[in-house]
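The block underneath contains the structure these notes are about, expressed in structure tokens.
Every protein chain of the complex appears in place save one, which is left out.
So, chain A:
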């Protein structure tokens, strides 16, 4: 799907330009657009890898979408690719910012601009909701229904009710994840041993 013509740099430029210019409302609204370009449109990475990049980008400080642009560029074409991706992502809006500062009063109070932003928010909500569903599906597939739901609940309690910082929650889950498969194997061994001695 989409345009796959042109060299790697042209692809990087075009993908990151689009995500930078169409993403209103800062980082979070850009994430679904980046996923669309990187996973669906250009097939640079699969959905799992996108999830990992997003998790790490969330856990590290600094602007999220910019970090992801840098990594995707680097993954394709090393340092030069990272430079091209980041610049095409941020420069159009950064330059517009400098140029438009003179009409700041008009823009920030314009009803039409406010209306346009209000119109796009539900679209962003749908894109984020679809992503949430897809990541949830993946988690259930890998972890099983019961354990998956327990972990969703744990994440909800930590993030929303206890208001623990994203980075800390991700670190906690990663720490457990490091031992997850070892634990699963041990449990299975014990089970089969019990069955052998019982039967």
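By our rule, a contact is a pair of C-beta atoms (placed from the backbone, for glycine too) under 8 Å apart; a residue touches a chain by one contact, two chains touch by 3 or more; residues count from 1.
Here, contacts and distances are computed from a predicted model.
Enquirer: Can you work out the missing subunit's protein name as recorded in UniProt? Choose among "Chromate transporter", "RNA polymerase sigma factor", "Cation:proton antiporter" or "Cytochrome c oxidase subunit 1".
Expert: "Chromate transporter"
Enquirer: Per the definition of touch given earlier, which of A:12, A:38, A:53 or A:84 contacts the omitted chain?
Expert: Result: among the candidates, A:53 touches the missing chain.
Enquirer: Check the options A:12, A:38, A:84 or A:169 and report the residue that touches the missing chain.
Expert: In the complete complex, the chain left out is touched by residue A:169.
Enquirer: Could you list which residues of chain A touch the chain missing from the display?
Expert: Contacting residues on chain A, toward the hidden partner: 1-2, 18, 20-30, 32-33, 36, 41, 48, 51-58, 60-68, 70-71, 74-75, 82, 86, 89-90, 92-98, 100-101, 104-105, 107-108, 111-133, 135-136, 138-139, 142-143, 148, 151-152, 154-156, 159-160, 165-167, 169-170, 173-174, 176-182.
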